[in-house]
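As you look at this complex, bear in mind that one protein chain is not there, while each of the others sits in place.
== subunit A ==
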Amino acid sequence: MTATAEAGAPVSAPPPPAEDDAIATRGLTKRFRGGQVAVADLDLTVPRGSVFGFLGPNGSGKTTTIRMLLGLISPTTGSHTLLGTPMPDGWATALPKVGSLIEGPAFHPHLSGEANLRRCDAADRTADPRTSRRRIGDALERVGLTAAAGKRYKNYSLGMKQRLGIAAALLRHRELLILDEPTNGLDPQGTREVRTLIREIAADGTTVFVSSHLLAEIEQVCTHVAVMRTGRLVTQGALDELRAGTGARIRVDTPDTGTANGVLTGLGLTDVRGSRGEISAELGELPPERVCADLVGAGVAVRGLAVVRPSLEDMFVELTGEGFDVDG
């Protein structure tokens, strides 16, 4: 930890955020030529060891943020640290510990997958050339591309290209993995494999920062989330804490919705909504078995009863008050 402190933060910059954060940004803003603000005043905190879902519709500034994090584009204002090292000055210290997939994979089309990875490894001056072959083999195996290692990149399917991009990020042991839309172009099976891979990587202690516009895809693996909307941060935090705010609902499948409505309202449940054959309400602190007993006692034909926790998507529609569509 002291080594990173020695790298030295610029004196004029605000005090560096806690060093156990994998990513910390302060007022990060990017205004492109022409005046369009892609990212505005972003304060992002990604704790070490977390699987951090970076969510938002297409065009909400996720990729611009990731490019700034990696020092590919410079912020108009604001600063950030990567693994405790101030960027972009500390790129040589920080970036070798960061694996990344940025806005889809990009490789030389006429080279094989393996040759492309060799090139990536050759560009990394801190990588040990003697272990190069083994590390490339491991990375290919990890993403299930061993059989296609010698095939030219241009003959890869979209899913294989995406896998090769992830393999490039896994060429070395990383402390932080930044994956921009890692499941793009993957079939459901591939998506599941990526999720498994993220879990494995996180289990090794690597922080994973994964962006997506598809909430459901990463909901299951995240410990933390942040939501972007038109370049601004809507919310961020641990998933459990965010979920705590929104209560579970009880859903009853019944033909007698009228009677059921009366019972639920009588129990003091709020937000009772019903449609044909189904009725639901905020459960609150009430035990669900009590609701069930009352419904049956009142002669309601209960065909099904479920306690429903809101999905991330429901939460964010609630938080942003809007749908999850493309931002202009």
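Everything below uses one rule, namely that a residue touches a chain if its C-beta (ideal position, glycine included) is under 8 Å from a C-beta of that chain, and two chains touch if they have at least 3 such contacts; residues count from 1.
Rule of thumb we're sticking to: contacts and distances are computed from a predicted model.
Missing chain, UniProt protein name, picked from "Sigma-70 family RNA polymerase sigma factor", "Alpha/beta hydrolase", "Nitrite/sulfite reductase" or "ABC transporter permease": "ABC transporter permease".
Per the touch definition above, the residue from A:L28, A:L70 or A:V210 contacting the chain not shown is A:L70. The omitted chain makes contact with just one of the residues A:I23, A:V46, A:V143 or A:A168: A:A168.
Interface note for the absent chain: among A:A122, A:A216 or A:V296, the touching residue is A:A122.
When the full complex is taken into account, the listed residue touching the unshown chain is A:F107, out of A:F107, A:Y156, A:F209 or A:F316. For subunit A, the residues touching the chain absent from view are 1-4, 6-7, 67, 70-74, 91-93, 95-98, 100, 102-104, 106-111, 118-120, 122-130, 168, 175.
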